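Here the complex is missing a single protein chain, while all its other protein chains stay put.
Let's look at chain A:
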Amino acid sequence: VRVCTYACGCTYHPRRVDSRTIYVGHRSSSTNEAFIPPKFCDNRIVSSKYTVWNFLPKNLFEQFRRIANFYFLIIFLVQVIVDTPTSPVTSGLPLFFVITVTAIKQGYEDWLRHKADNEVNKYPVTVLEQGRRIRKESEKIKVGDVVEVEEDVTFPCDLILLQSSRDDDTCFVTTASLDGESNHKTHYTVPDTEKDLETLNATIECEQPQPDLYKFVGRMHIYKNDQEPAVRSLGPENLLLKGATLKNTQRICGVAIYTGMETKMALNYQGKSQKRSAVEKSINAFLLVYLCILVSKALVCTTLKYVWQGKPGQDEPWYNEKTQREKDTNLYLKMFTDFLSFMVLFNFIIPVSMYVTVEMQKFLGSFFITWDKDFFDPEIKEGALVNTSDLNEELGQVEYVFTDKTGTLTQNNMEFIECCIDGFQYKYRDASSDLDGFCVTDGPLNKVQEKAGREELFLRALCLCHTVQVKESSEQGQGQRDQVDGFGLDGEVLPPLREQRGFIASSPDEVALVKGAMRFGFTFLGLESKNMKILTRNNDIEMYELLHVLNFDPVRRRMSVIVRSKSGDTLLFCKGADSSIFPRVRQEEEGYRTLCVAYKNLSAEDYAQADAGLMEARLALQDREQKLMAVYNQVETGMSLIGATAVEDRLQEEAAETMEALQGAGIKVWVLTGDKMETAKSTCYACRLFQRNTELLELTVRTLEDGGRRREERLHELLLEYHKKAVQDAPTWSSANQDYGFIIDGATLSMVLNSSSESNSSRYKNLFLQICQNCTSVLCCRMAPLQKAQIVKMVKNSKGSPITLSIGDGANDVSMILEAHVGIGIKGKEGRQAVRNSDYAIPKLKHLKKLLLAHGHLYYVRIAHLVQYFFYKNLCFILPQFLYQFFCGYSQQPLYDAAYLTMYNICFTSMPILAYSLLEQHICIEVLLDNAALYRDIAKNGMLRWRPFLYWTLLGVFHGLLFFFGVRFLFSNPALQDNGQVFGNWSYGTIVFTVLVFTVTLKLALDTRHWTWINHFVIWGSLLFYVFFSFFWGGIIWPFLKQQRLYFVFANMLSSVSAWLVIILLILLSLLPEILLVVFHKPRGPRQVELRHIHTFPLYFTHSFSPRFIYLFHFLTVLPLFSLWFWSSLMEPIFNIFIRGI
């Protein structure tokens, strides 16, 4: 009654913002109140972004919101408005290309979305209206409509289940398209609703739409002929979600409560937060440097221009007068436009094409993961899954792996091993001669009879305390039951039949326990209209009325059921992790996963109180969770322990090898588990994360309580002690020192993280981190999901911001998967939540080794090289143009023709690097897998740090200088043809450009260690294309060009022997340092000597090469250039005299 009045009072309140009221079938509940149908959105799903009309403006706006696109747009506009050296086409064309391609891609995707939307929105559904069944399009469903759904049909919106064709008022649903869980879930009709929906007069009050698929609170008021309205609580078990499919049930009726974009499915559409890879951050840093170079180049040129023009006769000689407009322009405005012009001239140094190439590389590259047949698991018939291609290279940078234990390191294939009832241990043996399969391994045998009662209670508890469903296949269901019914006394014959019985549960523990009980003779037959049927050892069928299920949750770490037996006893059975049961019972250790079972007999009053409490909490619209929790905790007290079960969880295939390889790769592995310490520790030993000689540093509740002092003090003391041991005393330069393993539990971790005083807290955190970082492996047990994420976050934000990877299979790992830089989901047994939230999903843990050591390593090397190469090739492309300004009166005269400027990045040099970045295997995959230590070579973003960047930049500067001045010296006499004719400025540019294209392509060829036919094709093809294009471009008077600058320039260049000779010379001289580096690169250290035969990669970018050598090589190669200059200016006259003397 109390509940009711509270609820009724609520109905007449003005509608609260955080809840909504729905009139089932649009029938107003009270006649005296004017019925204002509340406004809800319609049932249209709009996942598309554009319409035909707004596509162009909206898409363009979206695209130009990206800073890079905007930058290029600005450059383009400057070119259009200001009189700039290059035609707007040079930057407009690539920009147009990028924008168009992106627009087409997005348009296509949007068209697909429109199609999918239409399919969903136009789907015919049946709506019950005034007793008639009306066919409607799905999008026309309104909140409050009563919708009928048939078997194997997807629910068109979020519905409250009112009526089911099944007798027991349930229906089965699969949510495979929502969360990937393909098991059948049971949903219940609202209790006590009338069978005749036409006359049902009810309102539903429920919370406003929220995206959590597993949470729902609401209540339903049912009005019956002026009676006090009945109130029923609504929970997720009553809610059918849009996107889920009805199974095993002929038809259901439900009332629409959330429609269209307010359904939980639609609310879940919002993408995950974008993770950015470290490479991307490096690119941005490099970009900034290049932007500075660009601006400073433009500034230098502008300044020098005005200094130079200050000299008499230079600004406007008689042969080169300015137009009237130029003369009239304000000086400062002119300076500004000059600055802009220089910016435009040099803007190619920031390559728009790099973004396109990087995106393409990532997109195409990620296919190698899905294509990899090694990732294919024949059991689940699935390969790896890539949810984002943005993080491919991050796989090669992982420093910390956080792994879940259950289902990740272990198979999560639970097997009931033994149990303990009242202190006596029972082991199950497969080939047991005992009649009942029990074997008492300790305890006096004569007590067996006395214990029988306890045993049976224990087994009943196992049979009752769960949420397992019996899998019913429609044609076999009955037959199977018959088989079960027909269980003979002979237990030996039956196991194969029993195995056929399918159990579906959210956790494999439960199945293992139910199966275990079955082996001992107690079979769970299923749930029939709130009655649980079990078949006892004596072949009796017992019925228990299921009163309440106190669901499992990871915080309580236990679950209970309240049942009423035939005899009328109300019993509470509770099972849960030992730590959560022991404090709650009046009071064993083994390496298995143990669950304790406890029970209590509820008196009628106790039950009534508990029932009321539970009902109230379930009806609460706000803080239902907390209220339920409080009631649960209140009910689950004073129980008595019946026994404990031990379930073994086998290690995953190759788990130990994988962990060993990861450690060999210098990756620190942390095991984060909710399991208890002993179990987790034994798993760690089994996985060889802890070795026999590993010294374990324990920081758990147990060690804290050892000293007998206050925990905090003890914590402080232990932390300091371990810190001294692991950090201070550890020799810094030796790798063969003592291995340490660290163990911490959840309770202690929260003490470390949330210490009483603020100063201590950060200090403890630092100490803790330092200890952990010096340990080879860390085990964190008894972790709540949020704590897992906390740890990941703490390590992620620690000094040096290491790259973290989380791998897990269950919903409890989602938080850490989302938190880590790279989240990996295992397509395990605990549903699909981890997979859905992951960046990559693999079927088994063993695949992690190849994913990181081979794929990750290669991706990283590929993209790092791609990025460095792109900056390099644009630097040596633009540097000659910059130098040319010193020789053309700072007039922004471009060195290269517009066609070359435009095509350089698009056509001439883009394909080889793309092919390289997709196919390169500087070390072949087998070797990478066999030598995990190779992973360390690229650790800490080794190829994209400032030193390698400086190297590539210097290389670009060196090449740029060489190209420009090499040709400059040649042009000291422009009569380069054997008929005495001279070359002009376009020939100059073409020679430089030819050297440039050949050098950057051959530089890449030198770096390529893995020449597939594709590499050959694109490298030689690009060069050939360049030659043919140049002929073609110069071979025709192009009618659309204002100036035929390149007419026959290339052909004339090739007719000059000198041009050939200088091209060959400059290419060779540019590549000489590369060749020398390879020669000078001596393998150092025993490891590298060993790997000498495979280490063919010039590792100048890693630590193995000292910069001293690099500068030496540069000096050696710059030497000829300087000697040339020296010779030509000083030595030559002397030499000439000498020659003449001869």
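Criterion: a residue touches a chain if its C-beta (ideal position, glycine included) is under 8 Å from a C-beta of that chain, and two chains touch if they have at least 3 such contacts; residues count from 1.
The rule is simple: contacts and distances are computed from a predicted model.
One chain of the assembly is not displayed; among "Cell cycle control protein", "AP-4 complex subunit epsilon", "NEDD8-activating enzyme E1 catalytic subunit" or "Interleukin 6 cytokine family signal transducer", its UniProt protein name is "Cell cycle control protein". Touching the chain that is not shown, out of A:Y258, A:F573 or A:F983: A:F983 (per the contact rule at the top).
One of A:L651, A:L786 or A:L1065 touches the chain omitted from the figure, and that residue is A:L1065. From the options A:L720, A:L950, A:A975 or A:L1024, the residue with contact to the unseen chain in the full assembly is A:A975.
Residue-wise, the contact with the chain that is not shown comes from A:E382, picked out of A:D42, A:E237 or A:E382.
Residue A:I283 is the one among A:C171, A:I257, A:I283 or A:I913 that touches the chain missing from this view.
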